[in-house]
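Below is one structure; the comments refer to it alone.
Heads up, one of the protein chains got dropped from this complex, but the rest are sitting where they should.
Each chain carries a letter (A and B) given by its place in the written order, and its residues are counted from 1.
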Amino acid sequence: MSAPEFTYDISRGFMPGHRACAGCGQASAVRLVMEIAAPDCVVINATGCLEVFSTPHPESAWSVPWIHSLFENVPSVASGVEAALKKQGKLDKVRVLAFGGDGATLDIGFGALSGMFERGHDILYVCMDNEAYMNTGVQRSGSTPYAASTTTSPAGRQSFGEDRPKKNLPAIAAAHGIPYVATASMSYFADLRRKVKKAINIRGAKYLQVHVPCPPGWGYDEKLTIEIGKLAVDSGLYPLVEWEDGEVTRVRKIKQVPVEDYLKTQRRFRHLFRSEEGKAQIAKIQGMADTDIKRYGLVD
Amino acid sequence: MRKMIEGSMAVAEAVGLCRPDVISAYPITPQTHIVEELSQMVADGVIDAEYVRVESEHSAASVCLGAVAAGSRAYSATTSQGLLLMAEVLYNIAGMRLPLVITGVNRAVSAPLSIWNDHQDTLALRDTGWLQLYAENSQEVLDMHIQAYKISEDDRVLLPVMVCMDGFILTHTYETVDVPSPEEVDAFLPPYDPLYRLDPSDPYTLGAYAGPEMYQEVRYEIQRDALASKEVVKEVARDFQAAFGRWFGDVIESYRAEDADLVFVAMGSVVGTLKDWVDAQREKGEKVGLLKLRCFRPFPVEEVREALSKAKRVVVLEKAVAVGGHGIVTPEVQAALYGQAKTPPVTCAIAGLGGRDVTIETIDEIKQRAESGESEFFAGLRTELLEAS
Partner (left out) sequence: MTAAAKKERRKPPLGIVTRPGSSLRNKTGPWGIMRPVFDCEKCTGCNTCESICPEGCIRHLEKKVYEADTEFCKGCGMCAEACPSDAITMAEERR
C-alpha cells in the first residue's frame, strides 16, 4: 500500500519548491519561524537571498500575505503595514513580521530600523545573518566577521580579509530599549523556536538575529550546515543572548570549543591557516571570543 | 464653508476630508505647515488616523506603501530633497500599482541649497509612473487632493497621484477657499476598496521579481494604463464640477487661446500671473492667450495640440531646466505638435528658478525676446552677477 501523498498546507507559511541552495541555513530558519507565525501574520521581506529564492514570479513559496518592496525600507514598510492594521483594528490578531538579511538590516536599512525601534511599532524583525551580501555574490557587510574572506574583503598578498570586527546590532537594538532582543542560531532550533514564540507574544518592537550558515558563501559541504552553526555558537563567536527592555536577561551557556575548530571548516577562513600572520589573526579571534564569553557569562 | 486660510491649511483640510487611515511625513520647508496642521488635527481628534513620525522621507513613502498594501488609505507630503530621497520608493509604489496621493510642494533642488519655489523637483520625477497634477491656486489645491484620491483608486488607473503646488507662493499665502463639508466629500469619494491587499484570510504575494521574459510586459501595462488614465482625470474633473460646482480645467485649461496669435504654456501658480497679463494685453488689442497645463502626467497630447492649433507662436514658460538638454515642458509640447502640417515656433523661456519672482515685467521680456526670434533663454538673468564671477 503506498503512503498518502505529501501535503503542504497554509499553516506552514513557507512551502517547498523554493530555489534556495541545497543546505541553505536561511531556508531552514525561515521555515521554523513561519511554522510558529503562520497563518495569522503579514510578512515584509527585504531584497536578498530569501526574497529572490522564494518569489520568482509567478512562483511564491509563501502561503501568508507577503510583500517585498526595496532593499533598505523593510522596517518602514512594516511600520506602514502595522499602522494600517492598527487602524483596521486587526493588530491583536494579525502579527507583523519583517525579514531582512544582514546587509539589509545592519547596513543599508540601519536608519529605517532605528526609526522603527524608536517608534516602538508592534513588529517582530528577524535578521537572517549569513554574514555577507550573499545574494549578490558574497560581498562583505557590516556583519562580516573579523578576518573572513569575501569578494570585497578578499584575502590576498597584502590582506587577511575583513579587517573590521562584526557590528554588534543586537546591542544597538537593545540600546533602543525595545521589549525584546535575541540572537539565535538555526542549528539550535529548539532555542530558536522558544525565542520566536516568546517574541511573537510580546507587544512592541522585537529584534531577533538568527545565525544562518551559507554553503557557497562560507565555503563548506552543504550537509554540514547544522554542525558549523553549532561550532559558531560553541566557540563563543556567536553568543546566544536575550535582552529585555535593554538589559541582558538570559544567555545560553556553551561547552566551549577553540575558535580554530570553527574557522578551519570554512573556505572563507582557510587563508588564516597558511601563514604566521594568519595564525596571529586566529589568536586575535580567540581573544574576541573570550571577551564575549566573559562579557555574557557563556561559560560556567 | 468659506475660510481665509494659508494654502498649507487648505491642503490639510482637503486631506482630512479624504479620511486617510495612515499619515506619514518628514518635515521639510516649505511643506512643514501641512504636516504640522495635520498633526494638530490628529491630536484634536478631527482626523482619525495613525500618524507615523518617520525618520526620513524614504521611510515616509515606504510607510505609505506598506499602509496601502495592507488595505488602508494613506497620505504624505514632501518637496525638493525629500522627493529625491524617496525617488526609488516612488518608482516602487507606481510599479506595484498602489493608489496613493502625495502633495509635492514645488521647491528648487540643491546644490546650491534653496528653499524657494521652482518645478525642478517634481519634474525630475516625471518618469516614475506617478500622475502629476499642477495647481494654480489654493482652491484648486484643495479640490485637487479630493479628485486625486478618486483618480488614483479607480480600477482603470491604480497609479499614485502627485498633487503639485508651488512652495511658499501657495503654501504660505492666504486665500479665501471654500471648504466642502464631510458629507459632500463622502458622497463624492467612497472609502478605499483595495483590489488586492495583505490579508491573512486571502493571502497574496506582492513584489515578486520579474524575469526578462515578462518585465517588459508589466511596464507596457503600466504605460498603457497611465496614458488611459487621462480620461479618468477628465471624468473626475467633470464629476467634481457636477458635485461641487467648481472647475479649474481637466487636463488643460485654455484661457483666451482660441483666437490668439501668441500662446503661453505654463503650469502652477504662475498661471494666475499669466492670466492677468493676458487680460491686460487683450485690453491693448494684443491677441495673446494661455494654455494652462493642469495634468503633466500623463501628458495630454491631443488636448495640447488642439488648444495650440491656431497659434502662430507658442512660448513655454518653464520653471525648470534639464541640464545638458533643454527645458522639460518645452520638448513635451514640441513632441505633441510634431508631425503636423503647420507647426508654430515654440520658444523655451526658463524663469522663476529658485524662487525668483515671475512678474508682469518678466513676462513682457519673454514675449519680446520670443518675438525677436530667440528660441531658448533664461528670462530675467542678472548678467551683472555673471560678469562679476
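Everything that follows uses one rule, which is that contacts are C-beta pairs under 8 Å (C-beta built on N, C-alpha and C of every residue); 3 or more make two chains touch, one makes a residue touch a chain.
All figures in this text were calculated on a predicted structure; none of them were measured in a lab.
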Left-out chain, listing which of the shown chains it touches: A, B
Identified contact with the non-displayed chain, of B:Tyr196, B:Trp247 or B:Phe378: B:Tyr196
Absent-chain contact - pick from B:Tyr51, B:Tyr204 or B:Phe244: B:Tyr204
Touching residue (missing chain; options B:Asp48, B:Asp127 or B:Asp155): B:Asp155
Missing-partner contacts on chain B, residue numbers: 96-97, 155-156, 158, 193-196, 203-206, 208, 210, 214-215, 217-218, 221-222, 225
Hidden partner interface residues of chain A, rising order: 3-4, 6, 8, 10, 12, 14-20, 22-28, 31-32, 54-55, 57-64, 66, 186, 189, 221-227
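Quick note on the criterion: only the chains that are shown with their structure count from here on.
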Centre-to-centre distance between chain B and chain A (centres being mean Cα positions), rounded to whole Å: 43
Chain A residues within the chain B interface of the complex: 10, 39-42, 44-45, 51-52, 55-60, 62-70, 72-73, 75-88, 94, 111-112, 114-115, 118-119
Of chain B, residues touching chain A in the complex: 21-22, 24, 49-50, 52-56, 58-60, 62-72, 74, 88-89, 92, 96, 197-200, 203-211, 214
